[in-house]
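Before I ask anything, let me first share the structure, which is written out below as structure tokens.
Shown here: the complex without one of its protein chains, the others still in place.
Up next, chain A:
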Amino acid sequence: MSVITLTLNGELVSARTGQSLLEAIRDQGVKLPTLCHLDGLSTRGGCRLCLVEIGGSPRLLPACTTEAVEGMVVVTHNDKINHYRKLILELTFAERNHTCAVCVSNEHCELQALAAELGMDHVRYDYLDPDLGMDTSHEKFGVDHNRCILCLRCVRVCDEVEGAHTWDVRGRGILSQVITDLNRPWGESETCTECGKCVEICPTGALFDQGASVGEMKKDARFLRRILDGREKRQWQR
């Protein structure tokens, strides 16, 4: 495996060939915010929070979908990047109805925590107030589309880790919505194995356990690493 050299925030650092910029940056201990990215799942580049400035490029690029290459000059934090990250979060909040005070994931939500971390104290845009529904037809779980940020972690974990591919997406742009079994109610899904992986890796209160009340939905995405490590080391085979 060959080693490459790039300039990160003014310092020369090493990375491995084929690594994504996000991996290379995080390997150096630099924190980059992400919402759609989760180690172990395929890369999506949807949330755009890991935008970085790359020498020679007139626009900001997402670090997760950009490969680290020799000689690259990368800046991860400056006023321009911070401005756009905050703007993206504000648009995300304006697009659906993220009312934190009455959310099952209040105080355990990645979106809520990132907003505070990145200095978002209000939203400058008009809220769209869409009339999105909920699906509580499943015996164990529920989905509140008002809380969904379309990170598609649920779609990917269901397909790539559980192998069920119950989740998919319909519509385009802000009309996109995650669906189960070609838009049948979740409770009537013939493919759902009820494993709960989608619920556990959802960064907001969009997917939740039935019966969870405000602030009760605590999630732990670390299980995914344990599963994937186990697979890699063949711990599950007799």
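Following the convention adopted for this analysis, contacts are C-beta pairs under 8 Å (C-beta built on N, C-alpha and C of every residue); 3 or more make two chains touch, one makes a residue touch a chain; residues count from 1.
Here is the rule we go by: contacts and distances are computed from a predicted model.
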Among "B(O/a)3-type cytochrome-c oxidase subunit 1", "NADP oxidoreductase", "Electron transfer flavoprotein subunit beta" or "Aldouronate transport system permease protein", the UniProt name of the subunit that does not appear here: "NADP oxidoreductase"
Contact residue for the chain not shown (choose from A:99, A:193, A:210 or A:235): A:99
Touch criterion as defined above, residue of A:122, A:172 or A:233 at the omitted chain: A:122
Selected residue (touches chain absent from view) among A:18, A:71 or A:130: A:130
Sites on chain A contacted by the missing partner chain, in the whole complex: 93, 97-103, 106-107, 112-113, 115-117, 119, 121-124, 126-127, 129-131
